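Of the protein chains in this complex, all but one are displayed in their positions.
Take a look at chain A:
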Amino acid sequence: MTAATNYHWFISSLPHMPRSFDVEHVPISGIRLQERLRMLGDDDKNTVEQVQRFLLWDRQQPERTDEDVQMEYDRLMSSVSNPLVRDIITYRMDVRTITSALRRRRLGFGPPTAVGQYVDHIRKHWNHSDFRLQREHPWISGVREALDANKPLSVERQLLNATWDRWVKLSDGFCFSFETILLYLARWEIVDRWTRLDESAGRKKFEQLLAQTMASGGGIK
């Protein structure tokens, strides 16, 4: 189990992921999950660490600037070779970029200097309600409405729901492979994030973020 991973064993040893992330507990505790992950082969372990580092980083931190995000994105894309991991990173970055654009437009700012494939597209369709991305990202209108209604929890739920659906869809293409493990981790992270969410703390954080942005006149991610 050190050189190569026994995926049949590994995947069968993991509890099933719930159908939705809206549950009370994660299916397996973080400690137990880490114990299991230590049984992966060396190469797989490195890739898993890259994914985990990114998912941890992906949790919003208001002190980051667009330049920080750009640097992290460039660093990740130059160091990650696994196609699925690159897909995970790209999708999350796209979601960040679109969300950032929605927030900035709502606050009366210009398009974000964010990263990913949609930067130019958003700039081009800045005045369109969903940046002409509704087909690729059907969650945009719902998130925009939730932002307008000042419902941060609904925004978070819809963003996580869109990401969850994306990971579930990707999972359908894999069975007893390393990709299955990566997508399990990605979904576990969503469940973990959701179960830790506290509505009042989320509102406080959102207001703090809003205040910072208003004060600095930009830099929101």
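Criterion: contacts are C-beta pairs under 8 Å (C-beta built on N, C-alpha and C of every residue); 3 or more make two chains touch, one makes a residue touch a chain; residues count from 1.
Methods note: contacts and distances are computed from a predicted model.
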Listed names "Carbohydrate ABC transporter membrane protein 2, CUT1 family", "Protein ImuB", "Trehalose transport system permease protein SugB" or "V-type sodium ATPase subunit K", matching UniProt entry of the absent chain: "V-type sodium ATPase subunit K"
Candidate in contact with the missing chain, chosen from A:S12, A:S79 or A:N127: A:S12
What residue numbers in chain A mark contact with the hidden partner chain? 6, 8-16, 175-176
